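Have a look at this one.
Missing here: one protein chain of the complex. Every other protein chain is in place.
Just so it is clear, A and B label the chains in written order, and each chain counts residues from 1 on its own.
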Amino acid sequence: MEAAVPLSLAMILSVAIVVMVPLGINDGGSILEEVATKGLLAIGLTVVLVAGGIDLSIGSILGVTALSTLILDRVYGVPMLLVVVLAPVIGAAFGAINGFLIAKIKTRPFITTLVTLIAFRGVAKWLEETYSSRLVVPSTSDIWYFLGQGTIVGIPTPTALFIIILVIAHLSLTRSRWGWHLTSVGSDRRSARRNGINVERSVFSAYILSGALAGFAGLLASARFGRADSGVGLGFEIIVLTAVVLGGVSLSGGRGSVIRAAVGMFVVTIIQQATIVLRMDNGYFATLLAIVLLFFAVLDLKWGTYRERFAAKLSLDPGMTAVGPLIDVTVLDTLWTVNGRLTDAPPIGLGLIEGAEDCAIDDGGHLYCGDRRGWIWRFEGPDHAEGKVFARTGGLPLGHAWDLNGNLLVAVGGMGVQRILADGTTELVANQVKRSRFSLHDDSAIRFADDLDVAPDGSIYVSEFSSRTSAAEYMLEFVECRPNGRLIRINPDGSTEVVIKNYVSPNGVCTSHDGQSILVASTGLFRVDRLWISGPKKGQLEPVLEDLPGYPDNMNRASDGNYWMSFVAMRTPVSDLLMKYPAMRRRMTKELPVDEWFVPQLNVSCVLKFTDSGQVLKVLWDETLENYPMVTSINEHEGSLYLSGVQNNRLGRLELDPEDRGSIDTRRVPMTQQARTSFSEAEK
Amino acid sequence: MTALLERRLTRTTVRSRLEALDQGTLVIGLIVAMLILGGLTTQGFLTTGNLSVVLRFSAAIGVVAIAQAFVVLGRGVDLSVGAMALVAGQVTLELMSRGWSELAAVGAALGVALILGLVNGFLVAVVGVPALLATLGTGQLLLGGIKVGLLQSNLYSVAPDAFLRRLGMGSVLGIPTAVFCLLVVIALSWFCWSYTSFGRLIRAIGDNPDTAWQMGGPMRRVQIGSYLIAALLSAFAGFLIMAREGSVTTTGAAFSPLLFAALTAVVIGGVSLSGGRGSLLGVAAGTIFISLIVNLLTLNSLSPALQDLANALTLVVAIVLDAWLHPRDEETAKSGDL
Partner (left out) sequence: MDTVPVLQLTGISKIYGQDYAVRGVDFEVQAGEVHALLGENGAGKSTLAKIIAGVTKHDQGTLLFDGVSRIYSAPVEASAAGVTMVYQETSLVETMTVAQNLFLGNEKLFNRMSPLNIAARGLLVAHNFHIRPEAVVGSLGAAQKQMVEIARGIHRQAKLLILDEPTASVTPEEKVQLFLSMEQAKQRGVAIIFITHNLEEALAISDRVTVLRDGVVQATRPTAELDRESIVRMMVGRDVEYMRHPAGRGAAPIPSLEVDNVTLLPMVRNMSFSVYAGQILGIAGLVGAGRSEVAMIVAGISKRRRLGGGQIRLDGRPIRYRTPRQARRDGIVYVTEDRKASGFFSHMSIVENIHLGHISAQSRLPVLATPRERRTVGKRFVERFAIRTLNPAKAKLVELSGGNQQKVVLAKGLTVRPNVVIIDEPTRGVDVGAIAEIHAIIRGLADDGVAVVVISSYLPEILALSDRVIVARNGSIVAEFDANDANEESIMFAAVH
């Protein structure tokens, strides 16, 4: 991601060359061969650079091993299989000299490998002087042929081997312990040391690896040409260095990918082949190489400073939304008219709790609610006067529900779904789903579980407000208003499954009274949908409520067969207008501090009751906004309504109007015989 | 308790004594030792003729080493010096072969050096490209660019009557001209290092760039200036080489033997690659030291391969010594400090 721009420029460059220069299919073969040999050097150099060093001696090591393998085979008649093993060993031995000097003696990598570049070349020349007369014997081994001209499943051997090594190197560098240690050493030696990493050993291993890869490349080179002299690999260091810089590997250590380095190598080889095809003087190649090297070095430097801002720009992409008609709640004497019905609800836990998004009441009448500090409070029934912290979930406890065994389920923002047992211990129910295929973004985590409810079969339906942002950044989701959310089902066996994808900020989840469907509220699109989970329409999604005047939050069943729902925010003409202008919203996030953003009016306390068919029956407000400035959830239990709000410092308990009282137990999962092991009993 | 402190303060180890010693003095000691050893073992080594050859040989290397030292002292490095020296000769001779006057051709070569120095300085001081990478690239670019854009022949010879030829042959006040030139360069550089603000500031930047920057030193100008001087001196060294050899080839690698010799002389002479430390005496002594080694190896008729090896081994010893005398602290070592 971070090197996307330099790399794409490099690709454009190579495509341009391919188009402009008559490169034929034959050139493809030789380009691949070149890439296979030098690409191994590029992998080695990348590893060393990531470890915070540099290795200029790779070309010379290649030359030495190319000669050595031939000498071993032709002069001493060493079995070919042994030679194949020995080549990287010889290379590694030379690498060990570099490693020893740099890691143990702590000499400077650049000057050291510049010296060994000359020294190893000297060794190669000496080998040539001593043995050249005896190297003319033709090769007899099939393995030479296989390494040079053979194929593996249709791919030329060197290329196939290169790809295998590339994949292994990539995985090792990014995923393995060794790669991590190497990266940390390259990025910050002091931190690495303090984290208990053996700096010397890591640096040493990088040079060994670089040497071994150069040795193997030497074997491939001598197999390819069937001969070798001390000039093999001369000047490779600059070509490979250019390729690696072109691939976005940082010279200051800690950052780089072997795959990108290989792409860089590919581009450089194309340039080289182009100059060969055009029969240009090799001065042209050197010049082009230098220009490319300088250009990409500067680009890497400058791009580095803008990279983050660019990434930040990409991370937020507000969507355009068409909004329906807005109901004016200020018009007097309508169903929606603002009133003060909630204002005088007596408080619970005033001053103790901070931001209970939802609450739940057990059989004993004890009340449980989350707290944005990551705690679950318990207030003793029936008067809820005394409270204490009952459990600690960490994270941001949001929606609550009772499962079939009578344990408390909590959707915890940032942590997934947790189950709280009767003794106050917590256990994880689920925090991940299968990663969706072909998605660049890793969506395997349940990042922002918001509300949940239990279906008659015991499976848990969880809304994930956003699979991109975290619970602390909910404002971004308001601004972006894109289908980032999901509805996830956690099966009774613990497996998870996404049932609705690409849903705009799903929030409240509620199992319908008949147990046949799940109601889901979309905060961003101010609507409620119904997902059928059994019956003839199973799997279908249909609207229940649309164009609400506010942004819906949690939903719960009412005892008379209807549903309660709260609004977390109200629509205003300005917020509706903003929905149509994504660029304006993006600019707002750039130029204004978060508390000055135009967002839907968040301070609101409005709850409503609606029927299965989507008819709104009743709307309650706290028009003063003094006691309950925000109601995010409303729970009915035995004749009382409990008001919770994620920014309030209290809960509220409101006596239910007689007309609203029904006979249904709102706690119970519809159509089940839910276990009633009360929390309070188990605790005593 | 105080005894502990006393012990720490008066502690003398081999290392601390060597550290206190100017590395130039150390190398001069080594040179004397080598002269004695060489005189005992090698026929024809300790003769005036041979030693004057050694001095002549070291003139060009010395000038490039000083060029390099200007940059290294300010915590940089210039890998384009070798290329510059080669290109200076090429440009001059090519232009002369096109009928330019000798003076104009030399001027053009120096013009090329001026541009190279400015570009190097700009990339390093203003853009912030690591010095290694920037100068590697510009050196390569210069070699390739001049070859592609200007040169028409593969080998150039210096006309016997050219003034440049006299640089290599004649003598001033009884000293070979080339050596005389080296002495002049040393004198001027010494003046620059000790008596000018510029010289003080280069050393300051090498010692601690952050301090120099916060102090309000004209960092960019000074850094660009040091690369400029390096390029001009390298071009001058190119003329000296051309005069000595009498010809210039057009094949050259980025890591040329000249660059290598210059870096070696600088490191052996005690100019620390971490900047801020070093003396001209050291650089001069380092230059003579490596020239003597090459001379000894040649006199003992070692093959080029073994000469390379012996050369490299000497340098390994030098950098190991440098690392030992000026160790880097694990707690403060910066990564990516190549």
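Operating definition for what follows: contacts are C-beta pairs under 8 Å (C-beta built on N, C-alpha and C of every residue); 3 or more make two chains touch, one makes a residue touch a chain.
In this text, all values refer to a predicted model and were calculated from it rather than measured experimentally.
**Q** Of the listed residues A:G374, A:G399, A:G524 or A:P670, which contacts the missing chain in the full complex?
**A** Checking the options A:G374, A:G399, A:G524 or A:P670, the one contacting the hidden chain is A:G374.
**Q** Going by the contact rule already stated, which one of A:L213, A:M415, A:M588 or A:L608 would touch the omitted chain in the full complex?
**A** A:M415
**Q** Kindly state which of the options B:S101, B:S153 or B:S194 is in contact with the chain not pictured.
**A** Selected residue, touching the omitted chain: B:S194.
**Q** One chain isn't shown here. Among A:G394, A:P492, A:G535 or A:G639, which residue touches it?
**A** Of the candidates A:G394, A:P492, A:G535 or A:G639, A:G394 is in touch with the missing chain.
**Q** I'm checking contacts with the chain that's been left out. Which of A:S132, A:N198, A:T572 or A:Q647 qualifies?
**A** A:N198
**Q** For the chain left off this view, which of A:A445, A:M475 or A:L625 is in contact with it?
**A** Residue touching the absent chain, from the options given: A:A445.
**Q** List the subunit A residues touching the unshown chain?
**A** Those residues of subunit A that touch the unshown chain are 171, 175-177, 180, 183-184, 186-188, 190-198, 250, 253-255, 308, 372-374, 394-396, 412-416, 431-432, 435, 442, 444-445, 447, 470-473.
**Q** Which residue numbers on subunit B touch the omitted chain?
**A** On the side of subunit B, residues 1, 4-5, 8-9, 194-201, 203-204, 207-208, 210-219, 221, 276-277, 330-331 touch the unshown chain.
In the analysis below, only the chains that are shown with their structure count from here on.
**Q** Please tell me the distance, in whole Å, between the geometric centres of subunit A and subunit B computed from their C-alpha atoms.
**A** It comes to 51 Å between the two C-alpha centres.
**Q** Okay, in this complex, where on subunit A does subunit B touch?
**A** So the residues of subunit A touching subunit B come out as 52-54, 56, 101, 105-112, 114-119, 121-126, 128-129, 185-190, 193, 199, 230, 234-235, 237-238, 241, 245, 250-254, 281, 283-291, 293-294, 297-298, 301-302.
**Q** Flag every residue of subunit B that touches subunit A in the complex, lowest number first.
**A** For subunit B paired with subunit A, touching residues are 77, 123, 127-130, 132-134, 136-141, 143-145, 147-148, 253-255, 260, 263, 267, 273, 303-309, 311-313, 315-316, 319-320, 322-324, 327-328, 330-338.
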